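Please see the structure below; I have some questions.
Note that this complex is displayed minus one protein chain, with the remaining chains in position.
As written, the chains take the letters A, B and C, and residue 1 is the first residue of each chain.
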Amino acid sequence: MKQKTIDRIRKFTEDRDWNQFHSPANLAKSISIEANELLECFQWSDSDYDIAHVREELADVLVYCRNRLDKLGLDEDEIINEKMSRNEAKYPVDRAKGKADKYYNL
Amino acid sequence: MKQKTIDRIRKFTEDRDWNQFHSPANLAKSISIEANELLECFQWSDSDYDIAHVREELADVLVYCRNRLDKLGLDEDEIINEKMSRNEAKYPVDRAKGKADKYYNL
Amino acid sequence: MKQKTIDRIRKFTEDRDWNQFHSPANLAKSISIEANELLECFQWSDSDYDIAHVREELADVLVYCRNRLDKLGLDEDEIINEKMSRNEAKYPVDRAKGKADKYYNL
Partner (left out) sequence: MKQKTIDRIRKFTEDRDWNQFHSPANLAKSISIEANELLECFQWSDSDYDIAHVREELADVLVYCRNRLDKLGLDEDEIINEKMSRNEAKYPVDRAKGKADKYYNL
C-alpha cells in the first residue's frame, strides 16, 4: 500500500473521530464482518461473481486491516515476513508441493 | 506492502504449486477463516490479548488478501482509493463525526 | 433440540460459572468463530471432508446459538417461524424456484 493511501485512511478516521470505536475487539469483528461480505460474493458459486462487488468488499477488509496495524503499531511487512518464515518451515516444498493438506498431515 | 514481500508470497505459492487451490471461493473462505482466528484472540476480552498471536493471524489475513489481489489481477491502492472515495461521500464529516452509526442512519 | 440436551448445555455453563463471559457480543463472536471452524472443513474442497470434524464444529455452533437464545430469553421456534414467514414472502415459489439469486434480483 502506498503511503498516500495509508495517509488517506488515517485522515478519514481522524476527521470523523472514529478512533474511539477502533478497539482491538471491534476491529477484529469488523475484519471478520467484511471478510464475510466478500465471502457472500461466492456464496452459491465459485465462478459467477460480480467483480465490482468483490473489489469493494476486499477493499473494506484491507482498510480495517490497515486500521488494526495502525492501532497496534505494527509493521505490515515485518509481521508478514515473520509469518512467511514460519510457513516456509512448516510447508517444505518437497512435501507440500501440489497438496492442500494441513502441515500436520504432510 | 513492499515489492519484496509481495514477491516472497508469490514464490511461496508457486514453489508449492498451490495456485490450483486458490479459486476465488476458496480464497474468500480462507480470508474469513483467518479473520476468525484473529477474532478468537479477542473472543472473551477486548484488552487481554496475546500480541504474538495477533501478529500471526493478522499476517495470515493479509497474505490471503494478497493472493486474492494477485488472482484477480487487482491493484490494492486502486481498489482502496475507489472505496475511500465512496466512504468519504457516504460519511460526511459534519454528520458522521463521533458517531458509529451506519450511513443510512446518519 | 430435546429439553434434556438444553438442560445439559445450561448446566455445563452454570457449573463453570461461565455466564459472566456470555455477553451478547462475546456470544456473537463465538458463533462466528465456530462457524469458521466448520467452514475450515471445506476450505479447499466441497466433497472431501472429515465428517467427525464436521459433526463436532456444527455442534459447537449450535451450542453457542443455544447460549444466545438463553441469554436473550428467545424462543427458537418463534424466531425461526417469524423469519420463515418473511422468507416465504420475499422468495415466492414461482419466481425463486431453481434460482440462487438474492430476492432483490428476482
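Operating definition for what follows: contacts are C-beta pairs under 8 Å (C-beta built on N, C-alpha and C of every residue); 3 or more make two chains touch, one makes a residue touch a chain.
Just so you know, these numbers come straight off a predicted model, no measurement behind them.
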Per the touch definition above, residue among A:Lys29, A:Arg68 or A:Lys83 touching the missing chain: A:Lys29
When the complex is taken as a whole, what residues of chain C touch the one chain not shown? 1-2, 4-5, 8-9, 12, 15-18, 20-21, 23-26, 28-29, 31-32, 35-36, 38-39, 41-42, 45-47, 49, 51, 54-56, 58-63, 65, 68-69, 72, 74, 76-77, 79-84, 86-88, 91, 93, 96-98, 100
If the hidden chain were put back, which residues of chain A would touch it? 21, 26, 29-30, 32-33, 35-37, 39-40, 42-44
Those residues of chain B that touch the unshown chain are 25, 28-29, 32, 36, 43-45, 100
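Please note the rule applied: only the chains that are shown with their structure count from here on.
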Could you say what rotation angle superposes chain A on its sequence twin chain B, using C-alpha positions and rounding to the nearest 5°? 180
Based only on mean CA positions, could you tell me how far chain B sits from chain C in angstrom? 25
Centre-of-Cα separation between chain B and chain A, whole angstrom: 2
Residues of chain B that touch two or more other chains: which are they? 21, 26, 29, 32, 35-36, 39, 42
